[in-house]
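Removed: one protein chain of the complex. Kept in place: all other protein chains.
For chain A:
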Amino acid sequence: MDTQNCFHCGLDVIKAEEIIFDEKSFCCNGCKTVYEIFSVNDLTCYYDFEKSPGATPLDIKGKYDFLENESIVSKLLDFQEATTAVVSLSIPHIHCSSCIWILENLQRLQEGISTSQVNFPEKKVRITYDPQSVSLSKIVYLLSSIGYEPYISLENYETGKKNVDRSLTYKLGVAFFCFGNIMLLSFPEYFDVNEYWLDTYKPFFRWLIFAMSLPSFLYSASDYYVSAYKSIRSKMLNIDIPIALGIIVMFVRSTVDIVFDYGSGFFDSLTGLIFFMLLGKMFQIKTYSFLSFERDFKSYFPIAITRINSDATEESVPVYDIQKGDRLLIRNQELIPVDGILISEKAAIDYSFVTGEAVPITKNSGDKVFAGGKQIGKVIEMEVLHSVSQSYLTQLWSNDVFQKSVVQRHKSITDTISRYFTPVLLFIAFAAFGYWIFVDTTTAFNVFTAILIVACPCALALTAPFTMGNVLRIVGKQKFYLKNALVIEQLAKVDTIVFDKTGTITTNKKAKISYEGKSLSSENLTSIKTVLRASNHPLSRMLYDFLPEMKSVAITDFEEITGKGIRAKIHGMEVVIGSAAFAGSPDENAVLQTAVHIAINEQYFGKYVFNNQYREGLESLFKSLKGTYQIKVLSGDNEGEKSSLETLLPAGTELIFDQKPEQKLEFIKQLQEQGRNVMMVGDGLNDAGALAQSNVGISISENVNVFSPACDGILEANEFQKLHYFLKLSKKAMTTIRMSFGLSLLYNVVGLSFAITGHLQPLVAAIIMPLSTITIVSFVTIMSNFYAKKLR
């Protein structure tokens, strides 16, 4: 048996805290309890599929009490009847086959659940249960108790049932069906076996082919007609115009051909073309369904909060019902949904969602507390000043940037090319028609249609989807998730990069700790560490982890005063750890620092200073970026770290401090007005405005499953130093696209030379078209993979 790692969650087991149960070692009671639940219910198979798959269940007592409220529950359910209810819960911890197994066996743990089904890519579980024998809150508590805490936020409250759009799958299916069958039926025409056979069955085959092509022509290709029509109306020539034109001309000419018995028509090429182009579309829309790129504050805010009524009773109310003047109860780890005034004496509020700053801020009674903070520690009470939509943070979302519908704001490279392509194509077609009309009228019409058919820019239209789709997958494998393929094009255009400071270029996981003051003996250190161990304050935890491992000693007296510090006695030695005033620090100008002060036996020793830890590889990243890009750093913080930042960043980097969310947005806007293409790299909700305004908004996230504001791409925090690589790759992707454009134009020229001279046979078209498609697709795939390898 492996004694180093916890059998349930796989974390290292600290020898002193090890719990041996059923011959297995666990790191904590929580993990042991989960194992116990599973073993009592014969569900230990859970541990067979994957080694240590679990998560430690967190203490969430009271957190989901709002699920007792019927009206809230009914908003969350997908389906509800007297004896059946269906709910879809999002569970971020789902990560392996064990998870699927245990979640699909929920009915063994809880009576009343009939089935549960996991959707792994979306990290969701869909549970069907009987509301008369089990309540939703009971299910949620059960899930939490086995380490699968669902993520329920205000977002779930508003969005009803989502309709999945499967039309592209249908269209692709129809297109393939038509394409395949028409190809088979065209074989006699290709090989021209013998005259008699063809003459006898020609009408039958041709009309059958015609019938087969109808669904593909009318249904599968319908998007292209709509898009072409729209682009003509808005007077922007996009690539869909020549495509739609090519398809329609091809269909009409082929129909004319078989009606007047001129030939077999181009139905095979037509349906093949539609199929390949839809395939390209499908390839491009690879999405990361477990990520959401459209998040606003609703994904962070709780659905309900505890209100204290005037008769001192507590009640769960939906956050939208909170009125000015209400009194709210905020528990440990609960998010404050509205602005208000603190009534309780002290509170430690963690604004890491908002600013990325991990160290909690202490508030006193009467202070204003802003929405978005998380209470750490004791239960607090507050009085509401503004309703949810009026709060300081949420007002950011009333800015115009968020009102814009998601219409394509930028012209894509394909559209730029097609602005020239379409007029040139039409010119050639009419010129050839004008020439042939004096020679032979029938040939003139043939040539005219042949040009439009052969020049139909399918290879051109496929280039961008396949290149970008492929690059999207390459970067996705390296934990850089992009909203869609068009973002790559924007990435390539970026010339200015704006970084947020806290949480983006600094990590909020570990702080750099240094000690200033009189030297501490090892005995002193031992007692400090022991005292810290008993405290739950985040700074205490960080300092505890920082101090070297040593034996613990017995504490005789321990007192933690919220907002001040800890006072404890060990072997008659009094240890005081806490704020400057509490420990009796002589220097008063330490306001800009985060520090923990130490006093032993009423004698001031010194302080541990917490500096922001910059992300690994930051310096080299900035150095390499500097040559190509303008770098700017925005921060919501004060100038406390200006000097240390300046040494780290290349000279000439603009540093701007004390920026409010709206100011960040304005800053980006100003840069754009100067004609710059701005990439914003941020993390917290306070960057949301800037991320939305920028040309490309990239959000840095420690945990991609849960926290990231609306953006164009999510980058996992430990891949941060690869940012320049991704930027370079996006540029290479554009180079690939340009090369491939050249190649496909070459095909068009070859095809056109057949067409202009009036020699375009259906067989030639049937060969040229798939051939060009296949070469283009393989060319761009090989090239983008090659660049991805070479640049690394």
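We take it that a contact is a pair of C-beta atoms (placed from the backbone, for glycine too) under 8 Å apart; a residue touches a chain by one contact, two chains touch by 3 or more; residues count from 1.
We adopt the following convention: contacts and distances are computed from a predicted model.
Chosen from "(2Fe-2S) ferredoxin", "Cytochrome oxidase maturation protein, cbb3-type", "Ferrous iron transport protein B" or "Molybdopterin-synthase adenylyltransferase", the protein name that UniProt gives for the omitted chain reads "Cytochrome oxidase maturation protein, cbb3-type". Touching the missing chain, out of A:5, A:39 or A:412, is residue A:39. Checked against the full complex, the one of A:177, A:225, A:445 or A:754 touching the unshown chain is A:177. Within the whole complex, the absent chain has one touching residue among A:97, A:362 or A:443, and that is A:97. For chain A, the list of residues touching the undisplayed chain reads 21-22, 33, 36, 39-40, 42-45, 97, 100-101, 104, 108, 117-122, 164, 166, 169-170, 173-174, 177, 180-181, 185, 200-201, 204, 208.
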